[in-house]
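Can you keep this structure in mind? I'll have questions shortly.
Yeah, one chain of the complex is gone here, protein chain that is, but the others are all in their spots.
The block that comes next holds subunit A.
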Amino acid sequence: MSFFKKLKSKFIKEETEEVSTKYKKGMKKTRNTFSGRINDLIARYRKVDEDFFEELEEVLITADVGVMTVMDLIDELKMEVKRSNIKETAEVKAVISEKMVELYYGEDEEGLEYLNIQEDDLSVLLVVGVNGVGKTTSIGKLAHQLKQQGKNVVLAAGDTFRAGAIEQLEEWGKRADVEVIKQSEGSDPAAVIYDGIQAAKSRKADVLICDTAGRLQNKVNLMKELSKVKRVIEREIPGAPHEVLIALDATTGQNALSQAKTFSEATNVTGIILTKLDGTAKGGIVLAIRQELDIPVKYVGLGEQIEDLQPFDPHAFVYGLFADMMDEKDESDEDEIVEDE
């Protein structure tokens, strides 16, 4: 179902159906945080008029949500406003805040952000993406987190191309205190990953995380190389890789959609790590990616330190898209958001 068909069905369903308790529970967090913010926004516009929608459009486009997605969304909102005879902006609250989060989940249950990690067998994670988006850093952070959870983690230095890439992963290995399997610069990445798998098996590791060289998605040969790496993993361990994570830079605009699409074609991506959200960019394109390609965000990167990786929280994320639309920021509210994450 398309994004907006889904959206429409949500509207219609809500008019007829009772809101389930689960839904209520799921949305409680939103009410506390995001809806609260939307309330502020809405208080500034007494009437739901063109100006209101125009600012909403600007806010969403500026967050890189994508012009087509935004226009469709606004059209739906306008129709809903008409249909339900909404005059006061206060009433639009439910329509914007809850719908966006619900839309993100779609037919799925909450909990999309959990990694598929095997209970008592080796899990292999493959990390892919274009140059400089934060693959290696995220691997370091993730290794640290998994290690903290008591997992035995091994890293494979599959970027044999970029100068200093192996040393970089080794440094992260040291920081997270996990082993790094490597070969020399310029060697075959598939061979390194193969070594990584053998090492992880023989050490009875719980998780193997494979780094890969950054590559632009329009380089056909490099994408083929990546498919080959994935095939090696598939061949060595049935059911692996258990996750293929694409690192997307929140600063990236509409091209992120093309990245997600092309990397998926080559490696069947299962989740997104949205990096650099600690800057001023919002990463709104992941909404379109979720809708068009059904790929959920698993983690967000919030800095360069080893602790700066958090599970994705759609509520906080959607709030972030609108953050600039609120004028004043209130310290106590800020705390509330942090608590909720």
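The rule is short, and it goes like this: a contact is a pair of C-beta atoms (placed from the backbone, for glycine too) under 8 Å apart; a residue touches a chain by one contact, two chains touch by 3 or more; residues count from 1.
The rule is simple: contacts and distances are computed from a predicted model.
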Self-check item: Record-based protein name (UniProt) of the chain missing from this complex, from "Fe-S cluster assembly protein SufD", "Signal recognition particle protein", "ABC transporter ATP-binding protein" or "Formate dehydrogenase gamma subunit"
Solution: "Signal recognition particle protein"
Self-check item: Which residue of A:257, A:273, A:295 or A:309 touches the chain not shown here
Solution: A:257
Quiz item: For the chain left off this view, which of A:62, A:84, A:118 or A:310 is in contact with it?
Solution: A:62
Self-check item: On subunit A, residues whose C-beta touches the chain left out of the figure
Solution: 58, 61-64, 66-68, 130-134, 140, 161-165, 167-168, 170-172, 175, 185, 216-221, 249, 251-258, 261, 276, 278-282, 285, 292, 304
